[in-house]
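A single protein chain has been omitted; all remaining protein chains appear in their positions.
Letters A and B mark the chains as written, and numbering starts fresh at 1 in each.
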C-alpha cells in the first residue's frame, strides 16, 4: 500500500481556488471583487467571481461555484455552509429585497446548502434554512427556519413561510402549494442543527491546515 | 472585512484547467487532443480530454467535464454554453449521425446546457436547444429549438421533434411520450434567447481577464 503523502507539498497537491472579478459585459460593465471575511474558508477547487459578500465563519466546500457574473450582488451571511458541488448563479436584473437592499441571491446566517444543491437567483434564503441534497431553489423566497428536503424544487416566484417543511422530491411551483406546507418536524429541525454544529467547526479547522490563520498554541501551524 | 485580492496573482489563485489526450485503451487505442477554437473560453477548473471539437465563442463554465475517453468523438458548435458542473461523457461504440458523420456527442450552435446538466452519448442535440438545470439527455436526439426543462430526463433512444417542450421533471423514455410533446411556449423561447445573449458575451469578456486575447484598447490586458 502506497500513499500520496510524499506529494503533499509538491506541485501536485496545490491548494488552488479561483477568486476574481466578474468580467465586464453589457449586463455588468463594472468588475467587482468578492469581499470574503478572513474567518470564512474556501476549500481547494472553489470558484468565486464578482460582487459576492461572504461573512464570518462560513464554510465553502470543494467544487462550489459562486458566479456573480450575471445576476448580482450575492450575499452569504455568517456561519453558513455551501457543501460540495453547490452552485450559486443568478439571472440578470432580477432581485429580491432584504433589509431594503436588492440582491440577486441573499443567503442569511446559519444556512446549510447540502451537497449538490443549486441556488439560483433571484432568490432569498433567510436565516437557519436547510437546503437538502441536490435541491433546487430558484426564483423563490424561503422563510427562516425552513427545511427543503433532498431533490425538492422551489420555484416560480413562490414565497415559503418561515419554518415550512418541503418534503423530499416535492415540486413547489405555485403559491397554493407553498401555502399548504406543514411546519418542520422535530427530527428534521434537530438534524439541521446537528449539520450546523459540524459545519461551523470547519472554517477554523481547515484554515489551520492551510496556514491562513494563526494558531494560539505558539507553534507555526 | 478582509478580502482575497492580495492573493490574486499568488500561487493560490492559479487559472488552472486540464486539457489533454484521451489515454489509450482497448476501446480507443489512439490518443487524440482536443481542438478548441481560440475564441472559445475554458473557465478555471475545466477538464477536457480526447477527440473534442469546440467551436468559436463557446463558453465552458467551472467544474465542467468533457471526457471523450470512451464514447468519441464529441462536437460542440459555436456560441454554445456549458454551464457550471455540466458533464459530457459517452458510451463506447454508440453513435448518432449528423451531416453524414458519426458522433458520440453532437451539440450544435447556440445550445445552452444549464447548471448541472448531464449530456451522455450517444446523443445529438441540434441548434438552439436549451437544456435546463440538472436535466439528463442520454441516448436521444433533440430537435432544433427544443426546450428541456429543469430536472427532466430524455433517454432510451427517443427522437424529439424540433421545437418540442419537455416539462420540468418529465421522464421522456418512450417514443410515444416524445411524440406527444407540445411546442415550446413563448415565455420559454424568450427565456432561452436571453440566456444565449448573456452567455455569448462571456468568452470574450472572460478571455480578456485571463490574457488569452488582446484588447483593442491599446493597453496590455
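Assume a contact is a pair of C-beta atoms (placed from the backbone, for glycine too) under 8 Å apart; a residue touches a chain by one contact, two chains touch by 3 or more.
Keep in mind the model is a prediction, meaning the values are calculated, not measured.
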Which of B:76, B:111, B:153 or B:195 contacts the chain that the document leaves out: B:153
Hidden partner chain, touching residue among A:61, A:77 or A:108: A:61
Omitted-chain contact residue, chosen from A:33, A:130 or A:202: A:202
Among B:63, B:95 or B:147, the residue in touch with the chain that has been omitted: B:63
Contact set of chain A toward the excluded chain (per top definition): 1-5, 7-8, 11-16, 43-45, 61-63, 83-85, 115-116, 133-134, 150-151, 168-169, 194, 198, 201-202, 205-206, 208-209
Touching residues (missing chain, whole complex) on chain B: 14-21, 23-27, 33-38, 42, 45, 47, 63, 65, 67, 69-70, 85, 87, 89, 92, 116, 118, 120, 134, 136, 138, 153, 155, 171, 173
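Definition applied: only the chains that are shown with their structure count from here on.
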Geometric centre distance via CA averages, chain B-chain A, whole Å: 25
